[in-house]
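Just one protein chain is left out here, and the rest sit where they should.
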Amino acid sequence: MTALLQTHDLTLAFGGLVVANGINFSLEQGERLAVIGQNGAGKTTFINICSGLLKPRKGRVIFAGRDITAQSPRKIVRQGMARSFQLPQLFLEHTVRECLQLSAVARAESLSSWSSLAGGSNAVEIDRMLDLISLRDRQHELCINLPEGQRKLLDVGMSLLLQPKLLILDEPTSGVSTEEKHGVMEILMRALDDQKVTAIFVEHDVDIVKRYATRVAAWISGAIAADGSPASVLSNPLIQREVLGE
Amino acid sequence: MRSLLLNTAAVVVIIGLAMAFPWLKLPLILSLCYGLAALGIVVLLKAGQISFGHAMYACISGYVVAFVGHRFPGMDGVLLIALGTLASVVAGMLIGAFVVRYREIFFGMLNLAISMVLFTVLGKFYAVTGGTDGLRINRPTLLGFELTRDPFEIALLVLVVAISLAAIWGVQRYFLSSSGQALAAIKTNETRLEYLGVSAKKVLWKGYVLSASLCGLSGSLFGLSQGLVTPEMGYWLRSGEFVFIAILGGAGHAVGAFVGAILYEFLKMYAAALVSGSWQLVLGAILIVIIYFLPKGITGLMNRRKRLIGGAA
Partner (left out) sequence: MSRDIFILAMLDGMSYAGLLFLVALGLTFIFGVVRILNVAHGSLYAFGGYGAASLGLWLGQGSESAVASVLLLVTGAIAVGIVLGTVLMLLLRQFQDRDPILQLLVTFGAFMIFEDLQRMIWGTQPYFVADVVNQMGTSELLGVVYMNYQLLFVPGAALAVYFLLKWFLNSTLMGRQIIAVTHDREVATALGINARRIAYLTFVVGAVLGALGGALASPTTSLVPGIGADMIVLSFAVVASAGLGQITGALITALLIGLSRSFCVYLAPEFEVVMPYLIMVLVLLARPQGLFTVVQARKI
């Protein structure tokens, strides 16, 4: 079975700082990959290159069999790779429901200057997603009023409505209070299972990683230092020293 | 139902005023023209952008009406209006294709610069454009009827009122449409829109063409009512007036632009009557006061009251 996402010799440097050091990587469908590493190790750079925000100096990104290197984020999204952001990117003057509707309309490419936003999207589908991310009771509120955890869920919900093949989550629980973290992750994982989406998530919290990832890749200085099952990577002494700081 | 009542009331009031005070016809026509142009600005405000050059579309439209009217003296006024507006739509499509790559201050500046190129060209090429004196537009027939001045103005007023109502209805509908909502999303998070797979530039371009069309429509109606087009119609001060009115009325609802325009025109008249030659001073002061107390304009006030009373926005 061909890999969903592959990178070949991905290289990028900012001045003297090497943020991607010839990364060769492969992801299969159905995996839940956790990306860990210290700040500045290159994890965010990696996902930014994959999702089109950054262009590599060298190397290729192959997604679902197609070379998407240096394509615009918009084109990459259209091919089935969506992402959520460390700082949730929402439409702050719109309501929760409207944000989801915009996502649905965007996926269906049914932007119309005539029919309403509600008319361009399937109400049942929106309701279902609202239930999935547990925001049904707040659907008519402006999303600027949501607390951080729920903003994250909405951000992911918007990306999920795009029905992507691969969803990249950039630190889904950062900024979320410790009590809420597991709740948020439970909801997220349930939503991912429901939609059968392959996922990469960048995470700092080891407990989250242990519990929800099927595979872990650890970054050190722009390269993958360890890649394998959560148990093996997290018990690796190099990783424990350099990444987890133990 | 309520809006139908309000619309009918507004129409009755306007036509009634025009009948009762015949000298009010022209100011009313001009107000509504300004309202149409300001509505064009409001469309862009939805996307969080301001153009300081949109008077150029009114200008292009007006001059096309003048040129075509000279070349084909028998052409009907309604057709002239259509052609003038079409010219500004085409111009908007072409200029828009370049301009939508820019945002905020750069968007504003580029529109300003292009409008100033047009303005200076119109002023200098006397032989073709009549220079700073402008071009006369002779009174054409309207829907086949040849009219003397008074009936012409009444007919034009009715036409402008009808067009304004259609514009309010159409544009408000556009605001509530998925395209209009995507336009509004550009203001708050354009990046996110791109990450939903939507081309923000395309969405903005559509909005830009709409705004240029509205300014163009305003220009041809304006030119016909004045019987004259001058480069002043495209000067940056005129663009500034459109922005002023848009801010005054607020971007909350399409009707705001017209409320702002009528208020603007009547404040102008009132100030001029009080202290001659001081309307700019009065209006300048009012603009500052409005920005201080009502940054969302008059429709912002209306929306605030609606939200306090209850119901989803």
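Note that the chains take the letters A and B in the order they are written out, and that residue 1 is the start of every chain.
The criterion applied here is as follows: a residue touches a chain if its C-beta (ideal position, glycine included) is under 8 Å from a C-beta of that chain, and two chains touch if they have at least 3 such contacts.
Owing to the predicted nature of the structure, the values given are computational and were not obtained by experimental measurement.
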item	value
Sole contact to the chain not displayed, among A:3, A:18, A:53 or A:142	A:53
Touch with the omitted chain, as defined above, among B:80, B:171, B:185 or B:243	B:243
Contact partner of the left-out chain, one of B:28, B:43, B:112 or B:142	B:112
Residues belonging to chain B that touch the chain removed from view	50, 98, 102, 105-106, 109-110, 112-114, 116-117, 120-121, 123-125, 191, 235-237, 240, 243-244, 247, 277-281, 283-288, 291-292, 295
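Here is the rule we use: only the chains that are shown with their structure count from here on.
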item	value
Mean-CA-position distance for chain B and chain A (Å)	44
Of chain A, residues touching chain B in the complex	51, 72-74, 77-78, 82-83, 89-95, 98, 101-103, 105-107, 109-117, 119-121, 140, 142, 158-159, 162
Touch list for chain B against partner chain A, complex	173-174, 176-182, 184-185, 187-189, 191-199, 203, 206, 312-313
